[in-house]
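One chain of protein is taken out of this complex; the other chains stay put.
Labels A and B are assigned to the chains in the order they are written; within every chain, residues are numbered from 1.
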Amino acid sequence: MSLAEEPVTLKEPVSGRSLWQDALARLARNRAAMASLLILAVMALASILGPALWPHPYDRVYSEYVRVPASLEAYPHEDRIVPEMQRSLARARVDIGAVTVAGDTVRAEISDEEPIDPRMIRYVERSDLFSRVRLAETSADGRSAVLEAEVARLFFIAGTDGNGRDLFARILMAIRISLAIGLLATAVALVIGVTWGATAGYLGGRVDNVMMRIVDILYSLPFIFFVILLVVFFGRNLVLMFIAVGAVEWLDMARIVRGQTLSLKRREFVEAAEALGVSDAGIVRRHIIPNVTGPVAVYMTLLVPKVILLESFLSFLGLGVQEPLTSLGVLISEGAKNMQGASWLLIYPSIALALLLFALNFLGDGLRDALDPKDR
Amino acid sequence: MLAYALKRLLSAVPTLFLIVTISFFLMRVAPGGPFHLERPLEAKVMENLNRLYHLDEPLWRQYFLYLSNLLRGDLGPSFVYRDFTVADLFAAGLPVSIQLGASALALALLIGTFLGCIAALRQNSAADYLVVGIATFGITVPPFVVAPVLSLIFGVSLGWLPAGGWGDGALANKILPVLTLALPQIAIVARLIRGAMIEALRSDHVRTARAYGLPTRIVVAVHALRAAILPVVSYLGPAAAALLTGSIVVETIFGIPGIGRYFVQAALNRDYTLVMGTVVVVSLFVVLFNLVVDLLYAWLDPRVRFNA
Partner (left out) sequence: MTGKLIRLAAGAALAALLASAAAAAEVTYMRGNDSDPETLDQHKTSTVSEANILRDLYEGLVVQDPAAEVVPGVATDWQVSDDGRLWTFSLREDARWSNGDAVKAEDFVYSLRRILTPETGAKYATILYPIKNAEAVHAGDMAPEELGVAAPDSQTLQITLENRTSYFLELLTHQTALPVHPASVEAHGTDFVRPENMVTNGAYTLAEFTPNDKIVLSKSDTFHDADNVAIDRVVYIPFEDRSACLRRFEAGEVHSCSDIPTEQMAYVKDKLGDAVRIAPYLGIYYYAVKADKPKLADIRIRQALSMAIDREFVAEEIWAGAMLPAYAFVPPGIGNYPQGASADYKDMDPLDREDRAKELLEAAGHGPDNPLVVEIRYNTSENHQNTATAIADMWKAIGVTTTFVNVDGASHYAYLRDKGDFDIARAGWIGDYSDPQNFLFLVKSDNSGFNYANYANPEYDALLDEAAETSDLDARAEILRQAEEIFMRDLPYIPLLFYSSLNLVSDRLQGWQDNLQNVHGSRWLSLAP
């Protein structure tokens, strides 16, 4: 028996390998899919490394720059420098003389009735506009001085949000979280769906009936309600949200896999393995699962964008990820609320989401075309 | 076929029962109740209210009370809309949601099929790429962005259409909500039709039809489309149920008095009876549409036979 089993198990990997090789070659010829792959790789890389490399941390609050528009020019704008210096000095309760700006250096003449406490520079240091603050030219009696500071040039290429945080840094972080949610939820759906579907389809009969009836029941359950309840029970736990979404999205996967399995079951090589007495689990593992990989892979690439969109819908309901983390859905739903006053808050996260979803969709389409030679 | 349909409906009864049971207990495990408001209620008031709504009784008794009421067709009073019963709310909201959903569905089928056919017939042409691009765009932009943008452009800036409101169902008030609802569906239908059509055009019977010299238009309309519509039909089952029972986003943003928003509102308000009512109605729709899809499938594809 063990002798006879060999050719059966061998047959499948051989044909499988060439099938995949063919498919990959076809995929490589698909320019849209390859471009998508490139975009995805760049975005993934940016989201993983970006937050560490980008000059602004994603949770840093710049209280002087709340809701400033996107700009390729550095902030602060020239007309804000002098008033901001005067405001900071006023808080330090010193008398302010002339304030001049020369290049990147600001000079302010200050005086007081008592000797000036050098610690007062922290009032200026605290401002996001200035750096390297120092007291130069203190007079002999210490009652007047010239304060010098460099203007801190900051770039907010995508603007800042309602708390004064750099939007670009937040988008990078959001891509990371959204991708992670998409992938993890898909993985959960994959594991449950494939196991469930393959088992039901392979065993057939009454087991199949019961298992698919359970799927039907879950289908009829309004999933929004289900997810809301989960979020309410367990709070905004990120991992839990992955699992919740995955737990809802496995149903389609189970149906697809079951359908495939049913048709595979009647194929010669499975019948042969059965006749040879290979255990049910063995057949499912060795024959069924490898052969449903194609449709499942396609479904997966299309499920990731679906999950990302679902997450954005949850964010719209206010059930998104918890501060200070963020996701594209959270950013976009905030942006949608700020549409009229601060359009950049909507535009840039939307571009990021659209790019991501376009790439995933084209990749999924390309993969399907590649795996299904009939379409060529 | 009638016997088959009846049998399917009957077999849905235990399914519905299970769904009701799961939802009932899930809802009750959630922290908070219908009377936990920003303004806290005095203990005395809370006690009175709980007694009025039988919330002070053991959970299992409440469950049987609910079931027995449900069997008599009584969905109970709403906890939060205290002047209405759940049935009142659905009687008012369901027709609105169905109107919107059905219009959006029809629009999506019409435009989606048209776009999908064009793309399939001119595969890999500029028109094809354009359709695929539009279709992808349609599912990329969330409705909560599309809705306010449409309202701003056509309602506020141009002033062509109302910026919101139902207006007792006036045509002008429906256009933007229907468009918003239909957009992602158009995209999906177009993609499905394109894929299935490409396959159908290569199939033997379409080739045969072409070989007989039938004009392309007729081949497409009669033979290819009939085969290509199948995946769309199976997609439409769940999609139709979701569309007809409303969309939270569209209803809140345009101020439409449908039932879509009850899903979320009721769950967040812990309006127990309204949540259960929603669950029952949605489940009924899903069961019904799955049946309709199966019947349609059989009608379109003679290979499928009922095993009653």
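Some observations on this one:
Convention: contacts are C-beta pairs under 8 Å (C-beta built on N, C-alpha and C of every residue); 3 or more make two chains touch, one makes a residue touch a chain.
What you see is a predicted model, and the numbers here were worked out from it, not measured in a lab.
When the omitted chain is restored, the residue from A:83, A:204 or A:318 that touches it is A:318. When the missing chain is restored to the complex, the residue among B:151, B:185 or B:273 that touches it is B:151. Check A:55, A:83, A:115 or A:162 against the missing chain and you find that the one touching it is A:162. For chain A, the list of residues touching the undisplayed chain reads 61, 63, 66-67, 91-93, 122-123, 126, 162-164, 232, 235-236, 318-319, 322-324, 334, 337-342. Although one chain is not displayed, chain B still touches it through residues 30-45, 48-49, 52, 80-84, 89, 92-93, 148, 151-152, 155-156, 159-167, 170-172, 175, 251-258, 261, 265, 268-270.
Criterion: only the chains that are shown with their structure count from here on.
By the touch criterion stated above, chain B contacts chain A in their complex at residues 15-16, 18-19, 22-23, 26-27, 29-31, 132, 136-137, 139-142, 144-145, 148-149, 152, 195, 198-199, 202, 238, 248-249, 263-264, 267-268, 275, 278-279, 282-283, 286-287, 290.
Interface of chain A with chain B (complex): residues 213, 216-217, 219-222, 224-226, 228-229, 232-233, 305, 309, 312-313, 316-317, 329, 332-333, 335-336, 339-340, 346, 350, 353-354, 357-358, 361-362, 365, 368, 374-375.
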